[in-house]
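Working notes, beginning with the structure itself.
The other protein chains are all here in position, but one chain of the complex has been omitted.
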Amino acid sequence: MNKKQRVALLGCGFIGEVHAANLQAHPGAELVWVADAEPARAAAFATRFGARAASVTEAINDGQIDMVLIASATPTHADLLEAAARVGKAIYCEKPVDLSLERARKAVSNVLPYNVPVTVGFNRRFDVSHLQLKQQLRQGRIGSAELIQMVCRSSSMPPLAYLQASGGQMRDQAIHFFDLLRWLTEQEVTEVAAMGAALALPSISEFADVDTSTLLLRLQSGALAQLDNARRTGYGYDERISVMGSDGMLESASQPQRGVSCYQGAQVQQPGLLPDWFSRVQPTYYAHLDAFIRSLNGEQVGDLPGLEDGLRAQAIAEAAVISLAERRFCQVENVLI
Amino acid sequence: MNKKQRVALLGCGFIGEVHAANLQAHPGAELVWVADAEPARAAAFATRFGARAASVTEAINDGQIDMVLIASATPTHADLLEAAARVGKAIYCEKPVDLSLERARKAVSNVLPYNVPVTVGFNRRFDVSHLQLKQQLRQGRIGSAELIQMVCRSSSMPPLAYLQASGGQMRDQAIHFFDLLRWLTEQEVTEVAAMGAALALPSISEFADVDTSTLLLRLQSGALAQLDNARRTGYGYDERISVMGSDGMLESASQPQRGVSCYQGAQVQQPGLLPDWFSRVQPTYYAHLDAFIRSLNGEQVGDLPGLEDGLRAQAIAEAAVISLAERRFCQVENVLI
Amino acid sequence: MNKKQRVALLGCGFIGEVHAANLQAHPGAELVWVADAEPARAAAFATRFGARAASVTEAINDGQIDMVLIASATPTHADLLEAAARVGKAIYCEKPVDLSLERARKAVSNVLPYNVPVTVGFNRRFDVSHLQLKQQLRQGRIGSAELIQMVCRSSSMPPLAYLQASGGQMRDQAIHFFDLLRWLTEQEVTEVAAMGAALALPSISEFADVDTSTLLLRLQSGALAQLDNARRTGYGYDERISVMGSDGMLESASQPQRGVSCYQGAQVQQPGLLPDWFSRVQPTYYAHLDAFIRSLNGEQVGDLPGLEDGLRAQAIAEAAVISLAERRFCQVENVLI
Partner (left out) sequence: MNKKQRVALLGCGFIGEVHAANLQAHPGAELVWVADAEPARAAAFATRFGARAASVTEAINDGQIDMVLIASATPTHADLLEAAARVGKAIYCEKPVDLSLERARKAVSNVLPYNVPVTVGFNRRFDVSHLQLKQQLRQGRIGSAELIQMVCRSSSMPPLAYLQASGGQMRDQAIHFFDLLRWLTEQEVTEVAAMGAALALPSISEFADVDTSTLLLRLQSGALAQLDNARRTGYGYDERISVMGSDGMLESASQPQRGVSCYQGAQVQQPGLLPDWFSRVQPTYYAHLDAFIRSLNGEQVGDLPGLEDGLRAQAIAEAAVISLAERRFCQVENVLI
């Protein structure tokens, strides 16, 4: 039988809670330490999840800890990643490694020599529908991918403070789909063109952000992809991916709520989409964590997003930021160098 | 090349119009004569469809006529059927042969000796979806049929005069589904139980009719079927058949209109069902006519509803009428004798 | 703040596990005792759910216990119900009170004088879609109910031993829908007609059971209902309710799995229905328990199924059994007396 992974969780915010509950439920994990920039928050959190509070340093350096889960504020990720790697821990790190691609790249090159298992929080790879899509695509069910369409539309505007710290729609929201695109097609993105606008909250254009954007992406193979992003819809959470291949189309569609339909006159009123991103994404956190723990136990687990994946997705985001700002096509390789 | 069937159309009402337009469009038919109880109506009709008006007798007895299409008032069907058979015409006869099962039976036994091709107007056998269902069922795609569910709900109440002359919901509306059930399963119905009520138009209970009814039907094979009928819905035309077999289910579902969907808040507003029975059934008249004409040209055409089919469906209707009235299970064989 | 309900759980089988997990998760409940006919099973169960094992008698009679949850074998329900009522406990009793309507009636009349809160396990009333249907029906959204259609089809045949002890398809499976029908329409069922057959497992006809059945039910108001039941489909779990009213239709449809669609040639392959009844019904156990606990805390909670509801649903089942066997319409009131 596998030993339980003893885990230190860094960061007790919203996403820290999600991970804490999953760690508590996972038979192969034991949540030992929780740490937070605010010690009182960590203490309350520890009580709630049957763990103990510690400082970040103590938690990382405890010799009995096998795995560190980094769910703290984005600017701390790179340092914590380096610190945890130095002491040989397995690491689950929320994305991104750093908002600065340069700092992220440096962190990755610092971490790689320690050869510790690391996964980056691109949890959407574990969405059941997207997984089925990838599996059927690999099996050649629709031939080779030619035209990929992705939609990523949140139901409601995040708070302004969140937006200001987010790095912008490309680095914060679209980045998940840059990773999904690479993962699904097993192709690199070579060229990006992006248009964006601040339509829902025009004031965010003050810090050069957009809330509505559309992108074209060219893949190595010559296939083409589209992505659109919106920060708020008036109709729930709309996440979709379709892949047209040479012999058919696979579609991982938006998901409706369960409920009753009303047929009346010339119309049918049906349940709308899931109310928010979390309703859709919630199960993927557990699935990602579970895959990582199984890989630590020596199981072959496909497609865990690693550090290199984090850098690649960030590079596409940087290219998109340039395209948005300068109204020109941007080669991803120019950003990568 | 096949010769054109020269046709006499009897009856210039609504359903006569449908047939006239189809005859005009069919490359294998030539509408020669039209006849109606009201000669003026026949004359106008003739002009409109490029035919000539005649009396019923002239039309039937014209030696150049190959085929008689009986679309006149129900009480005239049996006599016209006999008359057309006597002079050796091929006959397309609207259902029912007669509202009285006894008269219908006698007409059939009078007609059979002439050995003329006859089809009875169970045009719903030619619905594209129902046809696919039958085809897949025959191919054994879902194993053997075990549980059949049928829904037959019109969108709006017919006029009272129509109802009074219709023979009641079993003989007028449900009868199409009695035929469909036999045709789909290739099984005879042995037993019927029916409940009914006059909910939409209570006054029709004065002549022992109902506008809402539910039925159980037992088939020879032991399989079970359900049917519900309504004279008016508040939501369009709802016709559905599903067959659960030992290895899956086939469904010929209600058909929505084409149109736009509106996603808003927690709901989606979608196009409702087809507005009325004719929107759904219209193409089946042509398809039925076409199959009959092809059979006259010697082609093998499957499942043309014949006189025997007319009698069988009527017998089920009679059993249902008895079950409705007497609140008891009714064996179809008792009615047939 | 409300005090926690201290609970004794009787029965450590499959459904006992479901309740134990829900009690553990519910903030207003504390699982104190678990009891089972096999003490070793109770002991293991206690360890797993953080409770203590006891004999049934000890568990019921502990003065600190507020609520007894009866999830033991059906033949023990009536005795345990009476025993728990005698010592003044609130009771959540799995359905049915007893397979014998007479014994059930006696138990109910024994229990009523103690005036303890009791709910019977018709958990499907707490299905989110069915609840929406009822709510919209009450609000008059489609006018008055005229034609109700219910489908209750399990995905796979239960073990023979289960079937032999179940009381038959009417008392075991259809009974949930007898309750749903009364609850949704707020009408009593007056008359039943049923047809059934042992098609999937013919051997069960040896003990007069069926695995496929269809029913007609007449309601006080004159409205009509249909129900069909199957013990196994080849296509997952199919539970549906639709209500046609004078002004439209409400539909609580079968629920598909989440997943990917494949568009190819002239077909689309989509995710099928939920794999089994439990996938659909699971959340209703918690919701029912939660409603009962809230009612114990003095909250107004609508439509908790009570002892009288249990008897009424059983009476409809008895009428259906008679109709099935004797091939006749059966008045429910004759069974009730």
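Read from first to last, the chains carry the letters A, B and C; within each, the first residue is number 1.
We take it that a residue touches a chain if its C-beta (ideal position, glycine included) is under 8 Å from a C-beta of that chain, and two chains touch if they have at least 3 such contacts.
All values reported here derive from a predicted model rather than from experimental measurement.
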Of B:249, B:296, B:315 or B:335, the residue touching the omitted chain is B:249
One chain isn't shown here. Among A:140, A:234 or A:302, which residue touches it? A:234
For the chain that's not shown, point to the residue among A:87, A:112, A:128 or A:200 touching it. A:200
Option touching the unshown chain, where A:153, A:182 or A:288 are the choices: A:153
Identified contact with the non-displayed chain, of A:70, A:142, A:281 or A:296: A:142
Residues in chain B touching the chain absent from view: 128-130, 132-133, 136, 141-142, 247-253, 255, 258-265
For chain A, which residues touch the unseen chain? 142-143, 146-147, 149, 151, 153, 191, 193-197, 199-200, 212-216, 218, 222-226, 228, 230, 233-235, 238, 244-249, 327-329
Listed in rising order, the chain C residues that touch the chain left out are 233-236, 238, 256-257, 263-273, 275
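Keep in mind that, in the parts below, only the chains that are shown with their structure count from here on.
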Of the other chains, whose C-alpha centre is the longest way from the centre of chain B? A
Would you kindly state whether over half or under half of the residue numbers at the chain A/chain B interface are used by both copies, giving same or different? same
Using C-alpha atoms only, the most centrally placed chain is C
Rounded Å distance between chain B and chain C, as computed from the means of their C-alpha atoms: 42
With chain centres taken as the means of their Cα atoms, state the distance from chain A to chain B in Å. 58
Which residues belonging to chain A are in contact with no fewer than two other chains? 263-265
